[in-house]
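To start, the structure itself, in structure tokens.
Every protein chain except one is present and positioned as in the full complex.
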Amino acid sequence: MIRKLSIPTGGQGLHEITAAVQDVVHGEDVTEGLCTIFVQHTSASLIVQENADPAVRRDLECWLGRMVPEGDDLYTHKSEGDDDMPAHIKSMLTASSISIPIVNGKLGLGTWQGVYLWEHRKGRYSRQILVHVQY
Amino acid sequence: MIRKLSIPTGGQGLHEITAAVQDVVHGEDVTEGLCTIFVQHTSASLIVQENADPAVRRDLECWLGRMVPEGDDLYTHKSEGDDDMPAHIKSMLTASSISIPIVNGKLGLGTWQGVYLWEHRKGRYSRQILVHVQY
Partner (left out) sequence: MIRKLSIPTGGQGLHEITAAVQDVVHGEDVTEGLCTIFVQHTSASLIVQENADPAVRRDLECWLGRMVPEGDDLYTHKSEGDDDMPAHIKSMLTASSISIPIVNGKLGLGTWQGVYLWEHRKGRYSRQILVHVQY
């Protein structure tokens, strides 16, 4: 019913996890239900976005990076590195949890949708995601 | 347990879907449970917002349009039109899925809350929303 995924990210960007989440759903042998993913971090987040043109993901990354720059004088939380407070803000603007209905044993995604873990920090991290499957 | 709604939008803006989602809940004859909506697109999104003064929705639309303008030099994904990359960013900043508890057979919305599909593109689209009702 609940599985934990450990996703090594190794740098900022959108890491596709569609197949990994779909594998959990397959393993549960459920035809119709609900799949909820939850990220156990506050400097990485979740998003459903276009899985076709990689330029979309690069533009999302660039736009958010410009919106939430490093080195902003506003930040007082600086002890964990220049990319830490921007990472919290980027997480705030995207999602901690997403719920996707399961249809015919598969995630009910649209044709052009993929599920992504968005790593907002520069270092090497292993991110934990809980996947809950409801029958 | 899962129903698909097809919502014709026909232009940018917030399209109220409260009644359509409520109809699905009624049809399932559930007293207490959880209703999850999921949009199968990445250039339209979901939001719960004020259903009283229409000026609130217009202001939300204007604010987001100013924040994510067309023709930004940052965009490299341009092949699908000037309004396409802004639509992906606007979707990123709002929600792909929302879960609302069902209380006494109805969506447990606050007095001033409505559920909206937010169309971020200008053309005529039919948007698909999955509604999952859990008992």
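Order of writing sets the chain letters: A and B. Residues in each chain are counted from 1.
FYI, a residue touches a chain if its C-beta (ideal position, glycine included) is under 8 Å from a C-beta of that chain, and two chains touch if they have at least 3 such contacts.
Source: prediction; values computed, not measured.
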item: Among B:18, B:99 or B:128, the residue in touch with the chain that has been omitted; value: B:99
item: Interface with the unshown chain - residue positions in subunit B; value: 32-34, 47-50, 53, 55-56, 58-60, 62-64, 66, 93-95, 98-101, 103, 108-113, 134
item: In subunit A, positions touching the absent partner; value: 1-2, 36, 38-42, 68, 72, 74-77, 79, 85, 88-89, 91-93, 95-97, 99, 128, 130, 132, 134
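Following the convention adopted for this analysis, only the chains that are shown with their structure count from here on.
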item: Euclidean distance of C-alpha centroids - subunit A vs subunit B, Å; value: 20
